[in-house]
Structure formats: structure tokens, C-alpha cells
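As you look at this complex, bear in mind that one protein chain is not there, while each of the others sits in place.
Presenting chain A:
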């Protein structure tokens, strides 16, 4: 009797769902819609709610404002997708390395993608998103394998601290290579400079269509591996005891992270810190359960990148400040706070 009452109580207030999950979900969607509206309406040309609605839903209206809104649609969609990809990619990398400060930019994956894109620009005369994406993915994947390989050397395997060190060293080496390739080639420099800062402004529907399959595959991988990653969070030994094939799990989850971040980097350039910001906000309000943190990081990543893009447009008006600069400004202080707070033992 006592037994069944405990069980039914567990169903009422389910302690296995973060207690404020519904609130966070609702707020997340509200912010998402708000950021879409802001992205469509704000910029060097301010547009009101009515014009946004006209631009979106009334094809017959052909005012200047309505056309401005229409021009901003692709940019908005892309920043949402790109932010979601970076958010989930960050969550995956943190889970795989069991390191709270992992992020595509910290593990060097971004820089690997950049190097390949630069090589493509310099040696193969590549200039379209559809071609960047494959180069960036290859670069991201090779760098991830390389960093993982270096980080796994030695007796204790791929520990979080070794992975981060390997990532930092690789980033340093690759970024000097990027500079070495660029400096003597002024035509590449111009093309690359804009890409390198990280921007969602140049998004095209073609680019977005190329991006979508990678986003979907990456997110499916992330959601399916979340329960196993939850087990991995308790340590390799516990995870093995729970029946997780930890080697395969790490590989698959890292692959998902590389797909997401490589594809986003190919189209937008290396945008840092979104993966870090979006996941930490979610962990703060939801706790560490990755079944909730991973999907919600997609939403928070989308909101953060879109709002950052809008801020960049406002700050840089009448021109604009690239979104990569904005995220770095918000993200760098956060990284410092996290690095100071994070227990050394957990590394």
C-alpha cells in the first residue's frame, strides 16, 4: 500500500523532468518568436510590426519596407538554423569531452574548417557556399579526429583536460597556417576577411538548403544519443557498467558535433561562443539532464545568435557589426567566469 502511494506520487510531481521545464519551454518559444520579429524589423532601416506582417504574408503589397522585410527573411532563417546547430554542437562536445568549457571554437574544430575553406579559396578558387560546406566539413572532421587522436595519447586515454590542451594547441597551429596562406594573397584576404569574422548576413536560400540536411542529421544524432551521454556524464566506468559502448558513443556524438559545427562554419564563418553560451544558460535553468539540455540548446542557440545579429546591426548602424564579433564580446567574459568557477577536479 505504502509502495503504490509513493509510486503514484512520483507520477504526479515527476522528479525526472526538470521542475521548470514547461516554463523554460514557453519562455524559449516566446523569445524565439520575439527574436524573429526583431530580426525582421530592426536594422539600418527600421520597419514596424504592420510592415513586417505585410512583408511576410501579403505578397501583393510591394512597398519598400515590405521588400526590406522579405530581404531579411533568409538572413533570419539562417541565423536561427545556424544558432541551433552551434548550440547543439556545443552541448555534444561538452558531453563527449565531459568538459563544461568545450565549444567548437575551443576544440579547434572551427579553425580546421577555416583552414580548409582558406585553402579552397586560395588554391581552388572556390567561392560558393555549396563548395565551402564540403571543405569545411572535411576540415572540421579531420581536425576533430586529429585533436581526439592527440588527446588520447598516453595511458589514461582521451581525458577532458588533454582534449582541451590538444584543441588549444591545434587552434594555434592552424590559425598561423591560415595567416601564412592568406597574407601573400590579397584577393583571398578580401574574400576571407568577411567570412572569417563570422556573419549570417550573406545567407542565400541555396546555402540554407544545403545546410538543412546537416542540421537535421546532427540534431537527430544528438537527441538519440542523449540518454547514453547522460550515463557517460557519470564517468566512463559507470557508463560501461550501464551497458554503454563508450568508444562508439563518443565517436557518433563527436561526428554529430562536427556535422553541425562544420556546416554552420562553412556558411557563416567561425562564430565562437554560441555553443558555450546557449548550453550554459540551459544547464543553469534546467539542470544537467541532456535529454532536455540538448534540444533546448537548439532553441537558446537560435535565439542568442539571432539577437546577437540584430545587436550587431544596431551597434554598427548604418553599416553592421558582424555577428561573430558580437558573440565573442558576450562569450569571452562568460568563458573566463566559467573557467574560474569550474572545479579543477572535474577536468
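The rule is simple: contacts are C-beta pairs under 8 Å (C-beta built on N, C-alpha and C of every residue); 3 or more make two chains touch, one makes a residue touch a chain; residues count from 1.
The criterion applied here is as follows: contacts and distances are computed from a predicted model.
Among the names given as "NAD(P) transhydrogenase subunit beta", "Iron complex transport system ATP-binding protein", "Probable septum site-determining protein MinC" or "Glucose-1-phosphate adenylyltransferase", UniProt records the absent chain under the name "Iron complex transport system ATP-binding protein". Set against the missing chain, the residues A:149, A:213 or A:288 yield one that touches it, A:288. The omitted chain makes contact with just one of the residues A:230, A:265, A:308 or A:327: A:230.
Only one of the listed residues, A:48, A:213 or A:241, touches the absent chain: A:241. Only one of the listed residues, A:28, A:55, A:83 or A:100, touches the absent chain: A:100. Residues of chain A that touch the chain left out of view are 3, 6-7, 10-11, 14-16, 19, 98, 100, 155, 224, 227-228, 230-231, 233-235, 237-238, 240-245, 283, 287-289, 343, 346.
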